[in-house]
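Got a structure for you, written out below as structure tokens; questions coming shortly.
Here the complex is missing one protein chain, while the rest keep their positions.
Just so it is clear, A, B and C label the chains in written order, and each chain counts residues from 1 on its own.
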Amino acid sequence: MSVAYPVVPRYAEIDQQGVVFFGHYLTWCDEAFTAFQAAVGYPYPEMIADGVDIQIVHASLDYGSSVRWGDEVSLVVENEQVGTTSISSRVAVRRRSGDAWEDAVTVHLVHVCVDATSFTKVPVPPRLAEALAASRG
Amino acid sequence: MSVAYPVVPRYAEIDQQGVVFFGHYLTWCDEAFTAFQAAVGYPYPEMIADGVDIQIVHASLDYGSSVRWGDEVSLVVENEQVGTTSISSRVAVRRRSGDAWEDAVTVHLVHVCVDATSFTKVPVPPRLAEALAASRG
Amino acid sequence: MSVAYPVVPRYAEIDQQGVVFFGHYLTWCDEAFTAFQAAVGYPYPEMIADGVDIQIVHASLDYGSSVRWGDEVSLVVENEQVGTTSISSRVAVRRRSGDAWEDAVTVHLVHVCVDATSFTKVPVPPRLAEALAASRG
Partner (left out) sequence: MSVAYPVVPRYAEIDQQGVVFFGHYLTWCDEAFTAFQAAVGYPYPEMIADGVDIQIVHASLDYGSSVRWGDEVSLVVENEQVGTTSISSRVAVRRRSGDAWEDAVTVHLVHVCVDATSFTKVPVPPRLAEALAASRG
């Protein structure tokens, strides 16, 4: 299962070259990941209430084509792997091109689970691990 | 006394029209106000340690000329008034034009003092009120 | 006629105080104004194609209550006045509170119309002036 999260590129996000400034994709990915977490069945606020937070430890972005103002954009999030304390995700930033969707930017994210108070690493909560595993099914 | 706070416009802040996106000036003003507060002698972290925080209640911006990438920019902050719980400031966003500085954007800010924990309004701390009054002297 | 433009506060927009950083509302207003312009019948890209662009000359914001992560937010845009070259708008940033909507931040914006190439002031295009007047009807 993947989740497609629609994004409307904001005028403020377009730079002088007429394309989305390259750092802003991570802001979009963060929103899309939160939507993904809710979609698999363990919304972020519930996880926080359970005493677990997540932090990013790695992000990589491969920029293919550019996204422009007015483009119809969708971020497709998939879980790739669940480790002891870490979660690896793939986010495809797609933009509509006629009837098709093109991958514009491909992002990989690695989060780790941390205690929501002390911010020390903790195992991925079973509820989240199972929900993510099911999403890969 | 006023404080001149230098800002280097970031490429990410320039929009498709080739000028700083109009919302970003408030981010600059926030940094400049913090510098101003330190310069008058009551740095923000000390005020927080004393249990008082500030929140914005009003901002107005008059946009004259545009700021572009590569412009040399300085924000000049002055206190205008100190009320029972509020502080009014003027921030001139200036850019160098040859040997002179031109006002590009003029901003007025009104902050209120709040309890740093409960976020309810509190009087302006005497230490801050006196420092600001002295700055106007 | 007003237009209600939904906004999902981004995690990146929430500051250390747990509320939306006060400058980001202008980014939201910009998106909402563009949606408003399309809704009244003269989308921004068509106006640009007709050789007319708009620039902000004034913005003022009155901050009432705070917007937090997870809040349901809607920006309600209304035209207030159309001048020779200027357009005045009111934007209410509302957040849902139970069954009701509360005004969190009230924004006034004044744009001027400019030539899309030279950026010199031009009269408000009749098509836009009429569309805005009709929206007030």
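The definition used in the following text is that a residue touches a chain if its C-beta (ideal position, glycine included) is under 8 Å from a C-beta of that chain, and two chains touch if they have at least 3 such contacts.
Being a predicted model, the structure only gives us computed values, none of them experimental.
In the complete assembly, the contact with the undisplayed chain comes from C:Phe21, out of C:Phe21, C:Trp101 or C:Phe119.
Where chain B meets the chain that is not shown, the touching residues are 8, 10-12, 27, 30-31, 34, 45, 70.
Think of the hidden chain as still there; on chain A it touches residues 17, 21-27, 29-30, 53, 55-63, 119. Chain C residues in contact with the hidden partner, per the touch definition given at the top, are 11-12, 14-16, 18, 21, 23-24, 69.
Basically, only the chains that are shown with their structure count from here on.
Chain-level centrality, scored on Cα centres against the all-protein Cα centre, points to C. For this pair, chain A with chain B, the centres built from the Cα atoms lie 34 Å apart. Note on chain placement: the centre of chain A and the centre of chain C lie 28 Å apart, centres being C-alpha means.
With each centre defined as the average position of its C-alpha atoms, the distance from chain B to chain C rounds to 24 Å. Contact with two or more other chains is made by residues 27, 30 of chain C.
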